[in-house]
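Let me begin by presenting the structure, written as structure tokens, before commenting on it.
Some chains omitted; the rest stay in position.
Residue numbering begins at 1 within each chain, and the chains themselves are lettered A and B in the order written.
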Amino acid sequence: MITNTERRSSAEQRLADLGITLPPAPSPLGAYVGAVQVGQLLYLSGTLPSEGGVPKFLGKLGGELSIEEGKSATRLAALNALALAKRQLGSLDKVTRVVRLTVSLVTTPEFRDHAKVADGASELLADVFGPEKTSTRMVSGVTSLPLGASAVVEVLLSIEGQSH
Amino acid sequence: MITNTERRSSAEQRLADLGITLPPAPSPLGAYVGAVQVGQLLYLSGTLPSEGGVPKFLGKLGGELSIEEGKSATRLAALNALALAKRQLGSLDKVTRVVRLTVSLVTTPEFRDHAKVADGASELLADVFGPEKTSTRMVSGVTSLPLGASAVVEVLLSIEGQSH
């Protein structure tokens, strides 16, 4: 029997409770795939803040893009990463940990608030998987990104029941 | 007995069929090594589009460097990565999957065609290992790279028969 408490701790249940419907998994922009599983690790490709292949929240952090807009951008990119994971795994309940989150942001040279912007992705992942599965993180400010996007996230997950 | 079909699906055979001779494994530019194996993962250091230690295809994407030249640059960098893997493994036939490819390109702020340029590396890897072993990918546009290179690639491979 699955209790209410256990159901609430499920990533899929949390998604439903949050009213989040995952977007379709984004199509690759070139000769790569969205996800590769090795043992208990699930590698996901970098994902953009895009809807239907069109980047949203364009511009530079520290320039025309506010921190709040930047947070929305990294959150949307993380939703696209979750869509890749869901397509690969069938259910996000198989995720045992968010291992690593890499965030690259297009910024002015003076920008300093990378951490606040990257929290848009980190907070979504904590909402979905629970704070006890929080990842390590690496963030940097770059010159340009594919399709003129303002952010890209790359997520590494660990998953259950994988033999080597 | 090894059949023709099996030989054709071998990475080493494919290299020969493509007429590709791998370059010597590039020397490290500092206090690091070319490859580290952990369990079934083989980590390779970032490799440049260099020949004999000299970077080729200099310049910025979106500036003096065309997309075709950029593709040649990422292809050459990936050849150097394969040379590191070959030296470590003895044979590229031990590779079971290209897990992850990270590409950083020196670009103008306006450049958007990162995916086309990174395909120079991805297409080489697909030619050598077969499309069924295609990797995940993360691409960004950066300010500068070691030795003034225009591109760097970092390849993560999985390999067979490794106990933990």
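For the reader, a short list of remarks on this structure follows.
Everything below uses one rule, namely that a residue touches a chain if its C-beta (ideal position, glycine included) is under 8 Å from a C-beta of that chain, and two chains touch if they have at least 3 such contacts.
All of these numbers come straight from a predicted model, not from anything done at the bench.
Taken over the full complex in this file rather than the chains on view, the one protein sequence occurs as 3 copies, with 2 of them shown.
By definition in this document, only the chains that are shown with their structure count from here on.
In the CA-based superposition of chain A onto chain B, the rotation angle is 120 degrees, rounded to steps of 5.
In this assembly, the C-alpha centroid of chain A lies 25 Å from the C-alpha centroid of chain B. Taken together, the chain A residues at the contact with chain B in this complex read 28-36, 38-39, 43-46, 102, 104, 106, 142-148, 152, 154, 164. Of all residues in chain B, only 39-41, 62, 97, 99-101, 106-116, 118-119, 122-123, 126, 134-143, 156, 158, 164 touch chain A in the complex they form.
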